[in-house]
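A single protein chain has been omitted; all remaining protein chains appear in their positions.
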Amino acid sequence: MKQRTLKRSNAPIFWALFGAGGMLSALFGPMLVFITGIAVPLAVVLPADTMSYPHMLAFAQNIIGKGFIFAIIALFLWHAAHRIFHSLHDIGIHAGTGAKLLCYGLAMLGTLIAAYALLAIGF
Amino acid sequence: METYKADVVIVGGGGAGLRAAIAVAESDPALRIALVSKVYPMRSHTVAAEGGSAGVKQATDSLEYHFNDTVHGGDWLCEQDVVEYFVAHCTEELTQLEHWGCPWSRTPDGHVNVRAFGGMKIERTWFAADKTGFHMLHTLFQTSIKYPSIKRFDEHFCVDLVVEDGRVQGVVAIEIASGELTLVEARSVVIATGGAGRVFRENTNGGVVTGDGMALAYRHGVPLRDMEFVQYHPTCMPGTGLLFTEACRGEGGFLVNKDGYRYLQDYGLGPAEPTPRNKAMELGPRDRLSQAFWYEQQKGRTIEGLHGSVVHLDLRHLGEAKLRERLPQIYELAEQFMGVDPAHAPIPVRPAVHYTMGGILVDGRCAAPLAGLYAAGECSSVGIHGANRLGSNSLSELLVFGKVAGVEAARFAKSVAPGNSASLLKQAQAVEQRVLGLKTKTGGSERIATLRKEMAQTMEDGCGIYRLAKTMQQTCDKLDELKARFRNVNLEDKSSVWNTEWLLAIELEYQLDVAQAMAYSAINRRESRGAHQRLDGFEARDDVNFLQHSQAHYVAGGPPRIDYGPVKITKSQPGTRAYGAAGEKAEQEERKASNV
Amino acid sequence: MSEKQKIIEIEVLRYHPEKDKEPHKQVFEVPFTDDMSVLQGVQYIKDYLDGSLSFRWSCRMAICGSCGMMINGEPSLSCQTFLRDYYPARVRVEALSHFPIERDLVINMEGFIEKLESIQPYIIPRETRTLAQGEYLQTPEQLDAYEQFSSCINCLLCYAACPQFGLNSNFIGPAATALLHRYNVDSRDGGKSQRMELINSEEGVFNCTAVGYCSEVCPKHVDPANAVNQNKTNSAADYFLRFLTPKGGAK
Partner (left out) sequence: MNKRRPYVRPMDGWWRKNPFFVEYMVHEGTALFVAAYAAILLTGLVRLSQGEAAWNAWLSALKNPWYVGFHLLALAAIAYHTYTWFKIMPRTMPPVVVGGQRLPAWAITGSGLAVAAAASAALLGLVWGLVR
C-alpha cells in the first residue's frame, strides 16, 4: 500500500452553498422567473402593480423579505458558480485556481453587493 | 530474473488460498507471505459458489449427523478421522467469517440462518442469499488486506515448483502484464489452485479452473488421489453449463420430466411430497440425481432442446417474492441468459461437470508426501469427499483446511533453514528457458483451441455420468494422442505483454496431465461407487477390492501409473447408501441395531 | 454450418504495446447464435481468427467481475451482454474507458486495487467478541442497510462510466466509496471515524458532481452514486461539526 498524506478538502463549504442554492432554485426558481420576468412585465395573471416601488420597498424593508431576497440572490449565485466551475473543468478548461477565483469570486461579489443594497434600503 | 524471498508462498488466491494466507499471518506476523494468483483474488472461482456452506448450527443437529451424511454421501471412500476433524471445525470457521464481516442471511432475531441442502439430514447450510461464495471470497480478500505481512503477486501465473534437497523451496511465476518471470523463494509452499472442471466440455467452472496446481505437484512426483470421481451437478444451463444452485431445490423446487412428472420417485428417492423432506427426492445427493437424468434420457422422457436433452427445474410454486429474496441471482441468470422468468415458467436444465472430488494427495494436516508442500481446497484430496461430495461441504473445506494448511506451512517454514539462493535461481532459470521455449518455438501446426476442444469432448464421452471400459479406453488413447500432438502446438503470439495465448498453452498442458490421471484412474476402478458409475458388468460397489483410494503417479512421457492406498475407517462401517423413505428406514434400523 | 448461419461483425479496439503507437480498430466476422454473449463472440475470435487477442474473463456468469468492456460505447459485462441485441448491425468492443490500456481489451487496474486497500475494507470491531461467544447478532434490517453496497463485484464499470474519475484518476471513485460505506454502516463495525479521513480528503467524495452514470451501468445494483453522495453529507457534517466536538470530528 502506498503511503499517502491526505489533505482535507474545503469543498464542503462550496458544496453546502451549492446544495442550498440548488434546492432553493428547484423549489422557487421557476415561479419566481414567471412572476418577475413574465407575469409582471406582461401584466398577466398578477395585478400590474404587483412589483410597484412601494410594494417592493416595503417588502425589502421587512426583515423576512430582506432575508428572502438575500437568500435567493446569494444562493442562486453560489449554486451557479459551483456548477459552472465544475463544467469548465468537465469540458477541459483547467484554468485551475484562476477559474475558481473567477467563479466563486463573482458569487462572493454578488453576495456583498446584495447585502450592501439591502442594508442601504434600510429597515 | 527477479527473486523475492518469502517464508511461505501460497499459490492460489481463492477461498482456500486466502484463508491459508490469513492463518499464516495470524500464527506469526514475522513470516513473510507471498500470495501468488493468476487472477486478482476476487476473480477466483470461489466467487461463483451460490448455495452455501455447511456447519452444524441448530440445536437439533449434531456433529455425528454431519459426519454420517458426509461419509454416507461419499460412499464410504472418506478418511473418517479427517471428516471428524472437519465437521468439528466448520461452525467455528463460519463464525470466524461472520466476525470478519460476511453478510450471512439472518433470522428475524439476528442469528445466522441455515437452509436445507442435498444429502444433508438437517438444515445446516449457512448462506448469503444465493451469492455465498462471492461474499465469502470478498470477505476473505478484503480481510487479508489487513495483514501487512501478506505480499500479493496478483496476475502472476505459476509455472513450476522449485524442489531441492528433497523439499520444495519456492515457485516460479510469470508476471502476466510483462511476461517476465519471478522466482519466489520460500521454506514452504501451499497449493490452493482449485479444481479442474474445465477439462470437460459442459461445466459450471470458470475459465481459470484448469487444474494447474494438481499438475504442478503431480509432475514433481506427488500422487493425485481419487481422480476418477468427478461430480456432475444435476441442474445446469444447457449449452453454457452455468449453475442453478442446489439451493433452488433446498428452497423447495421440483425436477420434472417432459410429462411434468417428478421422476426422481422412480429412482428410490421417493415418496414425492409437496415439500421434499431432507435427503429425499429433489434433496437427494447430486450423483443420484444426475444418474436419474441419464435414465430418463434413455427412456425418452426428457425434452429436446437446442443444446441437448433437458428436464425442467420448476420453481413457480415458490412465488416471485420468495425467489427474489432467496434466489435473486438465479432469477437474473434465468431471465438474462435464457429469457425464462422462473416465477412463471420452468427452467430447462441438464447435468454438467461441477467438481473434482480427487486431487493432490495430502494427509489430515494438509501435508503432501513432499516435504514443505501443502495443499488445500478443491485441488487437494484431504479425504472428506470420498466418491461424491455433498453440496456445501466444499466451501467449509476451504476454511477449515485452508487454515490447517496455513498453520502447518508456517510451522514447517520455521523448522527449516532458508535454501541456497544461487542454486534455486539456477533451477528457476532452467524453468524460464523451458516456458519461453514453448512460446518462441516455430514450425508447429496445432491450434490450442482445437486440442482443448477435443480433450473436453473425449472426457465427456468417456468419463461422463455413466462409464464403459470401451469408451474410457478410447478416451485414454485420445489423451495420449493429444499429448503427442501438443508437442507440435503453434503459438501465433510471440510477444511478452499480456500474452494470453501462451498462458492458455501452458494451461492446456496442465489439463492434459490431469485429464489423463482422471481417465486412467477411472478405467482401473472396476466397480461403481458415488460419482463413478459403470454399465459394463461393474454396476455394483465392490468393497472387497475397491474400498481403496486410487493414486495416479506421473510418468514422464507415458500414461500414469495407478496404485491404491487404504481408506481410514473409524466409526462408520460401509453400508447401503439409501435416500428417501428407504434411507429413513435404513437409518432407523441402524439406530435399533446400535441400541441393542 | 447450415446456410442459415448468421454472421455478425465485431469491431475490436486493438492495442499492442510492443508494436502499436496507439490503439486501432479491427473488424472480425463471427458466426453467431441467438444465445451467444459478446464474450463468446470475442472468445470465438481468439480461438479461430486471431490467437493474439487479449482480454480477461472467467466465470461467464456476471459474478467474477473480470470481463468488463465498452460495448458500443457503454460500460458492460461482456458475458451478460448478448450479440442478438446488436445484430444485424456491427458491435463495437473496446477496453474500459478511463483506464490505461495494457493491451487490447485489458486495462491496468492497479490504481483501483490501491484504492481498495486504502479504504480499510474490513470490520474494525465496535465491540470485541470471541468465537466461543458465537456470531454477532444482526437483524435482517441491519443487514439490509449495507448488503447492497457489499454486492460490488469490482468490475469497474462504474469507473469507466464516471467522467470525474476520467478527468482525475486520484478520485477515490464510486466502487471504492461504496465498499467503504458498506463497512461504515455495518452494525458490527466501529471504524467510521478512521475511514472518514479519506472521504474528507481532496481525493474524496467531493470530486463527484453527481453525474449518476456509475449507478446506471452497475450490473449488481450497488448504486455507488448513492454511497458517494450520502458521504458528501457525512463529510460536510464532519467538516462543520468538528469544531463543536472536543476530539475534532464526527465519531
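The letters A, B and C name the chains in turn, as written, and every chain counts its residues from 1.
The criterion applied here is as follows: a residue touches a chain if its C-beta (ideal position, glycine included) is under 8 Å from a C-beta of that chain, and two chains touch if they have at least 3 such contacts.
From a predicted model like this one, the values you see are computed outputs, not experimental measurements.
K.L.:
What are the shown chains that the omitted chain is in contact with?
P.N.:
Visible chains that the missing one touches: A, B, C.
K.L.:
Of the residues B:Val209, B:Leu318, B:Ala334 or B:Val497, which one touches the chain left out of the display?
P.N.:
Result: among the candidates, B:Val497 touches the missing chain.
K.L.:
If the missing chain were put back, which residues of subunit A would it touch?
P.N.:
21-23, 25-38, 40-42, 45-47, 49-51, 53, 55-57, 59-60, 69, 72-73, 76-77, 79-84, 86-87, 90-92, 110, 113-114, 117-118, 120-121
K.L.:
Using the document's contact rule, name the residues of subunit B that touch the chain not shown here.
P.N.:
Those residues of subunit B that touch the unshown chain are 177-180, 495-497.
K.L.:
Just the residue numbers, please: which parts of subunit C touch the chain that's not shown?
P.N.:
Interface with the chain not displayed, on the subunit C side: 15, 17-18, 22-23, 73-74, 97-98, 100-102, 108, 141, 144-145, 163, 166-167, 209-213, 215-216, 223, 225-226, 229-230, 232-233.
Assume only the chains that are shown with their structure count from here on.
K.L.:
Give, as an integer number of Å, the spacing between the C-alpha centres of subunit C and subunit B.
P.N.:
28
K.L.:
Measuring centre to centre with CA averages, how many angstrom lie between subunit A and subunit C?
P.N.:
Each chain reduced to its C-alpha mean, subunit A and subunit C end up 36 Å apart.
K.L.:
Averaging only over C-alpha atoms, locate the centres of subunit A and subunit B and give their separation in whole Å.
P.N.:
For subunit A versus subunit B, the centre distance works out to 63 Å.
K.L.:
Two or more other chains touching the same residue: where does that happen in subunit A?
P.N.:
none
K.L.:
Give the list of subunit C residues in touch with subunit A in this complex.
P.N.:
For this pair, the touching residues of subunit C are 114, 117-118, 163, 167, 197-198, 200-204, 206, 209, 232, 235-236, 239-240.
K.L.:
Hey, which residues of subunit C end up touching subunit B in the complex?
P.N.:
Where subunit C meets subunit B, its residues are 16-19, 33, 35, 46-48, 50-52, 54-66, 80, 102-104, 106, 108-109, 113, 116-117, 120-123, 125, 129, 131, 134-140, 142-143, 146-147, 150-151, 153-154, 179, 183, 186, 188-189.
K.L.:
Can you tell me which positions in subunit B touch subunit C when the two form their complex?
P.N.:
Where subunit B meets subunit C, its residues are 39-40, 42-45, 47-48, 92, 95-96, 98-101, 103-112, 131, 134-135, 138, 142-143, 145-146, 154, 177, 206-208, 239-240, 242-243, 306, 329, 332-333, 336-338, 447-449, 491-493, 495-501.
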